[in-house]
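A protein chain is absent from this complex, but the other protein chains hold their places.
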């Protein structure tokens, strides 16, 4: 059993990764941390992402141990600088 | 020797006194406190003024022991409520 | 907006206050933040319905005092682009009685200067207001003794 999540990259992370969205397959029960590890394990350019980035799952800030479900939108959020 | 000062009344004090300005003769060397005493000593309506009012001499807040000079403008300032 | 190093505008008088214009007076290309504060006549006071307000002022002295307050804000709080107007006369509900505009490189100075100016206005500006109530009565709004006079009120109005 596996799930598919939609990852989204913004600002600096979009520049680093060279893409704004990416569908990723993960084993069922995977957490945000597992997703980060999976991506970074792919090597360049993904290994330039932080090991413990800020993320939002379905548009809400989430911790790294949050369990993901199929179809979740996981956004990699660089340090914010609004205003 | 005597001096003449121009007293000015605002807002509540104008209502109490029934006048907006009044020329007052005082002995040379008189202070703000002497002016207040002179006016209150005239009886109604002046005795309705406070014994220790806020005043401004020539448009600057002044203490009661300030000495007055001829031609000074002495304003009786009710508690302020701007804004 | 333009490059402007120092702007201090103060006015007390019966003219209607144009708050948008006031804000546009203070902007500079150097500044990243600006605040506009407005005080308006509200329709109630201590639970009583209010129909309007009259502002009286010792206008010449208020002009001086307002300039002093603005200069203090500029000196102490690190911004010297500010504009303040206080209105006099009869005002309707919703009309602006006082407006303060401040612009500064960063937001903290604008917040602090605006707050300083309105608090000092309420303590020191020789302005008085009379409230007109819906029931046809009126009264002078209870005020604050200004500092620097040594005034006290025992047994007197």
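Some observations on this one:
Letters A, B and C mark the chains in the order given here, with residues in each chain numbered from 1 onward.
Heads up, the rule we're going with is that contacts are C-beta pairs under 8 Å (C-beta built on N, C-alpha and C of every residue); 3 or more make two chains touch, one makes a residue touch a chain.
What you see is a predicted model; the values in this text were computed from it and never measured.
By the touch rule given at the top, the unshown chain touches A, C in the complete complex.
Across the entire complex, the residue among C:25, C:67 or C:115 in touch with the chain not shown is C:115.
Residue C:39 is the one among C:39, C:126 or C:146 that touches the chain missing from this view. Listed here are the subunit C residues that touch the chain not shown: 1, 3, 19-20, 23, 27, 29-44, 93-94, 105, 107, 110-111, 114-115, 118. Residues touching the missing chain, restricted to subunit A, are 8, 10-12, 15-16, 48-56, 59-65, 75, 77-83 (touch as defined at the top).
Just so it is clear, only the chains that are shown with their structure count from here on.
Among all pairs of chains, B-C has the largest number of C-beta pairs in contact. For the pair subunit A and subunit C, the distance between mean C-alpha positions equals 51 Å.
For the pair subunit B and subunit C, the distance between C-alpha centroids works out to 26 Å.
Centres computed as Cα averages put subunit A at a distance of 75 Å from subunit B. Of all residues in subunit B, none touches two or more other chains.
Shared interface positions of subunit C, defined as residues touching 2 or more other chains, are absent.
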